[in-house]
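Note that one protein chain is taken out, while the other chains of the complex remain in position.
And then subunit A:
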Amino acid sequence: MNVLNFVNAFFGDSAHWHGYDGIPHRLLEHVQYSLTALGIAAAIGLPVGLVTGHTGRGGNALALVATAARALPSFGLLVLMFVLLGLGLLPVMIPLVVLAVPPILVTTYEAVRSVDPSPVDAARGMGMTEPRILLRVEVPVALPLILSGLRSAAIQIVSTATIAAYVSLGGLGRYIVDGLYQRDYEKVVGGATLVAVLALVTLTVFWAVTRVAVSPGVRRSA
């Protein structure tokens, strides 16, 4: 019972590298689910967070919704959605998005709120329009925090997307679910390792994006 032996055996087996149940295909599926869920969550969380952060209105309601959403168990929600909607991608996407929206929304709101008010006042006094103030003055300064919200959402999605396998979909969860069912612990450990590696890759991607996207003036003074 050595975990490293399991890992070795799993990745050493050439059968795991080909075909429909092969690592490349399952990895691709997992990445697809994760990106879709992150995209939808960001499309909801970012605009709402930016606008509420800029106007300073609706912060309390936002905190309430976010706390409530965080309290929902992803797995329970998946089962409920499966019962209501049947098989398909939608019952998987809903719990993942519900999981990812709160960190994006709350961090974005806080990030914009915490921008020093004096440049914003100066920008307004110079005759910048409100959307321009938000996008050209507040967002560039709030960007490191906004990206950190997206990053925690992405990590949570990557690890939780394994539940897709419970409703007959693919992704890396397939190895874990099937392995448990077949008592093939080599597979379980292999799948879990892949998820962990993917989470680390996600972290690296966000680190690189932050390096490129955040102005040196903000990075140094933050």
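Note that a residue touches a chain if its C-beta (ideal position, glycine included) is under 8 Å from a C-beta of that chain, and two chains touch if they have at least 3 such contacts; residues count from 1.
Criterion: contacts and distances are computed from a predicted model.
J.: Pick from "Secreted protein", "ABC transporter ATP-binding protein", "UDP-glucose 4-epimerase" or "L-serine deaminase" the UniProt protein name of the chain that isn't shown here.
T.: Protein name of the absent chain (UniProt record): "ABC transporter ATP-binding protein".
J.: Looking at A:77, A:111, A:137 or A:158, which residue reaches the missing chain?
T.: Result: among the candidates, A:137 touches the missing chain.
J.: Take the complete complex as the reference. Which residues in subunit A touch the chain that isn't displayed?
T.: Against the left-out chain, subunit A lists 116, 118-129, 137, 140-141, 214-218, 220-221.
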